[in-house]
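Of the protein chains in this complex, all but one are displayed in their positions.
Moving on, here comes chain A:
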Amino acid sequence: MYNLIGAGLIVIGAGLGLGNIGGKAMEGIARQPEAASKIQTAMIIIGALLEGLAFGALILGK
């Protein structure tokens, strides 16, 4: 039961974080379309790091 609540909290946090990253990257690309590929790469790396954290927490919590 508690691990399910924890999993929900993790997903909420990860969702907020990913939304932030994606939104800011979109803003950046809109402002500077010529830097789109660089911004995308950086976005994916940060997203992957966040994802690693979230998955780690999910697996440890299970």
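Criterion: a contact is a pair of C-beta atoms (placed from the backbone, for glycine too) under 8 Å apart; a residue touches a chain by one contact, two chains touch by 3 or more; residues count from 1.
Operating definition for what follows: contacts and distances are computed from a predicted model.
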Undepicted complex member, UniProt protein name, chosen from "ATP synthase subunit a", "Urea ABC transporter permease subunit UrtC", "Glutamyl-tRNA(Gln) amidotransferase subunit A" or "Urease accessory protein UreF": "ATP synthase subunit a"
Residues from chain A at the interface with the omitted partner, ascending: 41, 44-45, 48-49, 51-53, 55-56, 58-59
